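First the structure, in the form of structure tokens, and then the observations on it.
Every protein chain except one is present and positioned as in the full complex.
Every chain is named by a letter (A, B, C, D and E) in the order it is written, and numbering of its residues begins at 1.
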Amino acid sequence: MSMTDETSIPKRPSGFWSYANPVKFLGFSERVLPALWWLSGICLGVGLIWGFFFTPDDFRQGSTVKIIYLHVPSALMAINAWFMMLVASLIWIVRRHHVSALAAKAAAPVGVVMTLIALFTGAVWGQPMWGTWWAWDPRLTSFLILFLFYLGYMALWAAIDDPDTAADLTSVLCLVGSVFAVLSRYAVNFWNQGLHQGASLSLDKEENVADVFYFPLLVCIAGFVLIFLALVLYRTGTEIRLRRTRALQAREARV
Amino acid sequence: MPDLGKYADAVLSAYGVSLLLLALLIVWTLRQGRRARRALQEVEKRSKRDA
Amino acid sequence: MLDGLSFGLAPGQALILRGPNGSGKTTLLRTLAGLQPPLSGEIIAGEDQIAYAAHSDGLKAMLTVAENLTFWADVFGQRDIETAIAAFSLEPLRDRLAGTLSAGQKRRLGLARMLVTGRPIWMLDEPTVSLDVDAVALFAGAIRAHLGAGGAALIATHIDLGLDAEVFDVAPFRAAHDARVGASDEAFL
Amino acid sequence: MLDGLSFGLAPGQALILRGPNGSGKTTLLRTLAGLQPPLSGEIIAGEDQIAYAAHSDGLKAMLTVAENLTFWADVFGQRDIETAIAAFSLEPLRDRLAGTLSAGQKRRLGLARMLVTGRPIWMLDEPTVSLDVDAVALFAGAIRAHLGAGGAALIATHIDLGLDAEVFDVAPFRAAHDARVGASDEAFL
Amino acid sequence: MKALLRRDLLLAMRAGGGFGLGLAFFLIVTVLVPFGVGPQSELLSRIAPGILWIGALLACLLSLDRLLALDWEDGTLDLLATSPLPLEAALSIKALAHWITTGLPLVLAAPVFGVLLSLPDAGYVWLVISLALGTPALSVIGTFGAALTVGVKRGGLLMSLLVLPLYVPTLIFGAEVARRGAEGMQTTTPLLMLAGITAGVIAIMPFASAAALRVNLR
Partner (left out) sequence: MKALLRRDLLLAMRAGGGFGLGLAFFLIVTVLVPFGVGPQSELLSRIAPGILWIGALLACLLSLDRLLALDWEDGTLDLLATSPLPLEAALSIKALAHWITTGLPLVLAAPVFGVLLSLPDAGYVWLVISLALGTPALSVIGTFGAALTVGVKRGGLLMSLLVLPLYVPTLIFGAEVARRGAEGMQTTTPLLMLAGITAGVIAIMPFASAAALRVNLR
């Protein structure tokens, strides 16, 4: 990666904020990415294989309970991804670190795919469990709106030429959309109607699902978290390179 | 292969589609990354030569 | 865009900005008017002292001359549009829709807008575009009157207005790095 | 707009159109290209001999230089874009998106488009806008080559291209009535 | 403040179509529905409140395009931003003007279109009340969408994509009021929710809109 041998990099603060420097960030991600890829692969592999092959059927749900290993982690990450984008956007708005804005941009497509997985697995699970693919229950509804927000967020990034303007505007949108991220997580607490499961993963042992399902589920969640991190880190690197290419080309265009 | 009973369709399609989506995302991400890397190298080469 | 530039503007004084195309005059004026944040440096004199006239006039084709002026006067909390109309001899055009004016007449209306803001500092971006000789004289008169009343003016223009104003050439202050490379690109170079 | 005007153009010949702003050069070229019907008079030489380059280039910002040229070559049933790229030294820009070009580079691409049409009569409306001196020389060379190959060119321009072409001033042919009054208003005057 | 409102209304009247176009679109959507779902009046009357709400919402949406774009193109927004009027206030006024030119005619015309969809008699009052209470929220949210996309060339479809999710809560409770009203049920809960959304949105959104517009003016 030839960007590291650039010499004219101005001095930046050290500590956490130093990763706001694109070069430093790239170096960092280059170092941790291989480990992240491997770890996430292992966790996903172990968790899904354990869950799919080596857990018993539920006495009520039958084999459909195996869908939990995909549905819950992906739904979790779909919402968490938006919160991560929110934090990154706030950092951009307050401290104007470009890497932060690009990280938010990079996370969106990962978040959409997580949302899609959660929607699909939920629908497939709902057919046998609730007798319908889809119900207009509060959590499902706000989750669907969150999906629309993801689409709008990405479309807004794509539509604006100037990257700083795009970062600012998408940040505002992200802020507004967070309402629905919160709703899709906590709507079940506000309105106690609806078909969808309440919290089954709370730390309170009494409310939890049985251990046989619980441990592989935790491994799967770890796998999804890790793959999300790996993808976002990698994609942020890509965005940085694209921006640098653009900047160099703009400098060329003058000549 | 565990016996999935009458829900085999549901469980298998959930796993199939989810893994497919995840795989597509990863492949797309890696390809985009590689392309961006190549484009940057090219421009950097050019700008070094010009400088 | 522009680097290490500094100047002051006293009441009663006019300053003419010069510089080739794309040298950053418009950008400077927009920054001073508070539309863009400066990359660095500071602006003394509140934004609410400044009236800004851009390349485009913000006139509505479907409103008459008087209606356009009244609107801007109201927005700036003024009432009197008659002096403005008189200063740019818009009297005969008063009830014409702005859309039916010629380019030069439109520009006169756009400049008359400055008078109804009642603000002391005028910032004008190429005010004389598409004005003919008579209109330029009208304009210079209006500027002189404004300066005489203790106002100030900052004018970006390529032509000679016949004002005894200081001329300030922005060209030497062009930042070393290329203007095309926006501030946002810099972090990646 | 223009009245009583007539001229011919032989193979290998270039004709330069002159005239002040708004005198009808663009209108004349568009009429000749078949985009507007002439009010009266006739055009000899089929429309399908003429390639027209307007003020705007019809380039797509999201296509690369090569893709833009290939598209127009295909539309005109040609294949070869290499000569055009070489003639305007676009080789280094080949795979850049047209949107990232500077104004002058865009213009060069727009002119290269004429070469890929493979048509004998070129009609160019202010082709040298935003070109620097080198690029103007490139352009003059391309015109000379085209004329040498038996083509013809009709060029509306304000600057001197250094071509030994006949100059044709449209100003004297301005119709007596005011140009602003469109043809359709006339019936009511 | 008043000057801006007066000007926007004057322009809507003079420019031809300010008032009419949204209404015409509403009419068309309402007319299309029977073609689409078939003309059985029993079915139509059940879906009428919802469809009328969706129609009003789409009509609102499509007229957002002109809310800021024209002022942006001719430089008025630049000048307004440097005027003593805070941008938040200016945008609120523009939202109000948009409501008067689009939302209000929809509210007034909705009963007429209700006839086309055989809305039950009990529904008319509640339809009008819910629209009167809900459409201001649509205008204010729409102003936010317009401010976000004002710099984007041909951003109409993009704006729809951004605005529609935000419209959903208003739609849910607005249509719920109208539907319950039409079926003769209790409407208090959704009515309170609707009023809450509208009030909250009017209080908060202008700041988001102004922030977005400032970025775009830069």
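Remarks
Just so it is clear, a residue touches a chain if its C-beta (ideal position, glycine included) is under 8 Å from a C-beta of that chain, and two chains touch if they have at least 3 such contacts.
The structure presented is a predicted model; accordingly, all values stated were derived computationally and were not measured.
In the complete complex, the residue from A:39, A:87, A:123 or A:250 that touches the missing chain is A:123.
Residue A:136 is the one among A:17, A:38, A:53 or A:136 that touches the chain missing from this view. Subunit E meets the missing chain through residues 17, 21-22, 24-25, 28-29, 32-33, 35-38, 43, 46-47, 49-51, 53-54, 57-58, 62-63, 65-66, 69-70, 153-154, 156-158, 160-161, 164-165, 167-168, 171-172, 175-176, 179. Along subunit A, the points of touch with the absent chain fall at residues 123, 132-136, 141, 144, 148, 151-152, 155, 158-159.
Hidden from this view is one chain, which touches subunit D at 30, 33-37, 47-48, 50-52, 54-60, 62-63, 67, 70-72, 74-77, 113, 117.
Criterion: only the chains that are shown with their structure count from here on.
For subunit A, the chain with the farthest CA centroid is D.
Measuring from the averaged C-alpha position of subunit A to that of subunit B gives a distance of 15 Å. If you average the Cα atoms of subunit B and of subunit C, the two centres end up 53 Å apart. The mean-CA centres of subunit D and subunit E are about 48 angstrom from one another, to the nearest whole unit.
For subunit E, residues that reach two or more other chains under the stated contact definition are 218. Annotation for subunit D: residues touching 2 or more other chains are 102.
Contacting chain pairs in the structure are A-B, A-C, A-D, A-E, C-E.
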